[in-house]
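Take this structure, written in structure tokens, and hold onto it; I'll ask about it next.
Taken from a larger complex, these chains appear in their original positions, while the remainder are omitted.
Labels A and B are assigned to the chains in the order they are written; within every chain, residues are numbered from 1.
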Amino acid sequence: MKVTIINTGGTFNKRYNPIKGQLEVPADNIALEKIIASCFNVDFEIKTVVSKDSLDMTDSDREEICEAVKNTKNENIIIIHGTDTVHLTSALIKEQKIEKKIVFTGAMVPMSIDEVEATMNFSQALGFLNADVKNGTYISMHGVVVDCSKLVKDRQKGQFLIKE
Amino acid sequence: MKVTIINTGGTFNKRYNPIKGQLEVPADNIALEKIIASCFNVDFEIKTVVSKDSLDMTDSDREEICEAVKNTKNENIIIIHGTDTVHLTSALIKEQKIEKKIVFTGAMVPMSIDEVEATMNFSQALGFLNADVKNGTYISMHGVVVDCSKLVKDRQKGQFLIKE
């Protein structure tokens, strides 16, 4: 299987900078690499774009993500994205009606702090793409992978929950 | 979504016993619980059976696993199993032509030692079940979820690889 990962930043990637004393969104794929190191049967292409906390993303950043998706030849795409505005970017991608299988994912806690949640969200996306799914724009978080319009961040609970 | 997890033991569950100075397969679900703690949108039923290193499984143990599958009402089943004889148990289950979606998974390194690989293999299975897949018996390991006859453990490399 071939999968393109578009890594746009967000909490998933955050690492602690001991000099500055704060968490940063690095423009690298260290968080991701630890997960895909065990994916012996997948041929990954990784595109690192934007590299921001999603609260700081601009229209121009979202346009850049759209372009990265359109320029991807693989039909399977996983987009790592911050949780705060993943609904905006995924809605924008969905509107484009791109004939691909696009799964957004991310994490509430950085991979550098908790390896379980980030690995789970990403790996759900990968497992979903292993099935013969329809083209569409999905979100993979907290146990489910569904159409991006159906999973919503509950900001009080810190959980993505299926919208009734 | 409703998913029944049948936890049969194997490396996935192993924990170090400092008194005995060795790794043991516990008859509990501690390794699993850490993963499913973030699956807010899934209603899990957990059945703990056999609890053995899969090299030590007997015909009677496999029969017990078969019974657990047959007695499950949910149509989605994830079976956590040791990697050494998962091909035997999954082939046995496949023969029964049970009208369910059954995904075997496990780990090469215990969850208590490396949280990434075990979480990945399990979460792939969960993501796969989120798609509208056909009834069948699958294995979820190392990036892929495929029919159980197609993924084979390479004992020299310590990797599950798709059989050409």
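Worth a mention:
Following the convention adopted for this analysis, a residue touches a chain if its C-beta (ideal position, glycine included) is under 8 Å from a C-beta of that chain, and two chains touch if they have at least 3 such contacts.
These numbers were taken from a predicted model, which means no experiment stands behind them.
All protein chains share one sequence; of the complete assembly in this entry, 2 are displayed, while the total copy number is 4.
Methods note: only the chains that are shown with their structure count from here on.
The rotation relating subunit A to subunit B, fitted on Cα atoms, amounts to 180°, rounded to the nearest 5. Per-chain CA centroids place subunit A at a distance of 26 Å from subunit B. Chain contact summary for the complex, subunit B toward subunit A: residues 1, 34-42, 115-117, 119-133, 140, 142-146, 151, 159-162.
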